[in-house]
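Shown next, in structure tokens, is the structure this report addresses.
Shown here is a partial selection of chains from the complex, left in place.
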Amino acid sequence: MKGILEHEVGEQVDLFLLIKSATKGMASNGKPFLTLILQDKSGDIEAKLWDISNDQVRIFQAETIVRVAGEVHNYRGRLQLKIRQIRPTSAHDGVNVADFLETAPIDKEEISSKITQYIFEMKNPNIQRITRHLMKKYLDRFLEYPAATKNHHEFVSGLGFHVVSMLDLAKAIAELYPFLDRDLLYSGIILHDLGKVIELSGPVSTTYTVEGNLLGHITIIVNEIAKAAEELGIQGEEVVVLQHVVLSHHGKLEWGSPKQPMIKEAEILHIIDNIDAKMNMLDRSLKRVKPGEFSERIFPLDNRSFYKPTFHS
Amino acid sequence: MKGILEHEVGEQVDLFLLIKSATKGMASNGKPFLTLILQDKSGDIEAKLWDISNDQVRIFQAETIVRVAGEVHNYRGRLQLKIRQIRPTSAHDGVNVADFLETAPIDKEEISSKITQYIFEMKNPNIQRITRHLMKKYLDRFLEYPAATKNHHEFVSGLGFHVVSMLDLAKAIAELYPFLDRDLLYSGIILHDLGKVIELSGPVSTTYTVEGNLLGHITIIVNEIAKAAEELGIQGEEVVVLQHVVLSHHGKLEWGSPKQPMIKEAEILHIIDNIDAKMNMLDRSLKRVKPGEFSERIFPLDNRSFYKPTFHS
């Protein structure tokens, strides 16, 4: 079945959709209305519900699945769904939230098995044991969480997918620059964003937890490494160095790392993180652009707009 | 007995002094010489030792106590000691390193008892127990360490002295702004720089440890709070909030805090830290200046020079 974003302007729609957010507004005639963001795996679209009752406000809330009939419009260059009919779904409809969420292009099993393989390849036992211990402790959440609330890899299993892409890239780079320490690099990559499983609320309607706001994922995971080392009775310099690689991965103090990279693997980890995030953003943004046109501005890429040449094939 | 900086230009000197640093140079005639920084409690002074032998280089090293006879000169506006005679000391001289180091104006006992009193006044048992636990764990080093390697409170017991001054200031401010939580503020102040006992090498010839370089005192103490809470079985929100107050005390990301203050006590702690450091620097700098003159530039105060008015009494 065609997803909501796979319909043309003017086409009739009759679909199940998930309400991503619902915001109440007051029209100039004094009557309330709802601005809905509706989504399925193909993406999301805005729709307005005019002259609503208080009951409707209670019913059409975020994370509710609805059945909608209507028509796709073009409003100021953006798609909008003009609703003709809308109703909440019940158990009989046989739909569930997971069917409407965007997920990573590789599944949890593949992510899990690749991580296991990279841990297996490590030669330094201290690094290997800490990594395995923490990965095991948070595996379930690691495989489900997004890598961020917005900007890049902001979908189910985004965190695991991001880490696996970074590991593959790290492997390729380490082959070209053999003086890099692969154990440290792989472990740093696996752990660098693991604090997000505590910083963020979960894979759907993701927000920041109080701990996430006050400490941040970097401090959270650095504490976890310290505790893991204590539990495992590990005391070598690997602990401090691994903590450093993780805590410096934002690259600059003003980006939230309390120290700049001072280990070569920390430096390259920061760059690899950067590359994978940028490639993900560019890929997703340029998919929506025709040859000969410019993309929308991408805020974390210095708010730049990117051009898609006409001669690419 | 008069300290080295209490002599006038032209006056004859015969004193025991501690070599703070010794740097070898090569004169244009091809012969080596030593630039010595010699100190006692009154401060430090530069001296040159010309045409030295390899033996002398071995003898006159940092942390050696020497007996020096010579004369105080004015060289380009700075004092210099012209050495006539110099010899290393032996056990018979009855001198020891501690006699030559600048120390805080209040002694360890007073620092210790004031800290105890502030902890005693805390009403929140979770905050009180964590604070007492960590203070006990590192008390000896806390009472001896400087607050920094340079700039402010860079003397024996400087850390404890700085903390006590900040506590007194915090008490005065909390009386004027009673909505501040004193427990959180006092605890934050006591712990904020405690990581320095691991970040720095010790009270004499202070340098940074590897852990200090790679993690920094903020991350070190935040880890310690986490471990203390675990050991003491404390789980309330106090732990995260106290970690936040400590980790944000540099005030800005670019100054090394991974989060800006997001609790009012964190904000005021940062300011109190700032005030006490600035007052210490200004007091020490202006002591060396005559009315109607400008001080040397003070680097951490935006490299400004301060004027001492003629009408102060």
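Odds and ends about this structure:
Per-chain residue numbering starts at 1, and chain names A and B are given in the order in which the chains are listed.
The rule is simple: a residue touches a chain if its C-beta (ideal position, glycine included) is under 8 Å from a C-beta of that chain, and two chains touch if they have at least 3 such contacts.
Values in this document were obtained by computation on a predicted structure and should not be read as measured data.
Oligomeric state of the entire complex in this file, given as copies of the one sequence with 2 shown: 6.
Please note the rule applied: only the chains that are shown with their structure count from here on.
On the subunit B side of its complex with subunit A, the touching residues are 210-211, 213-216, 218-219, 222-223, 226-227, 230, 237, 240-241, 243-244, 247, 253-259, 262-263.
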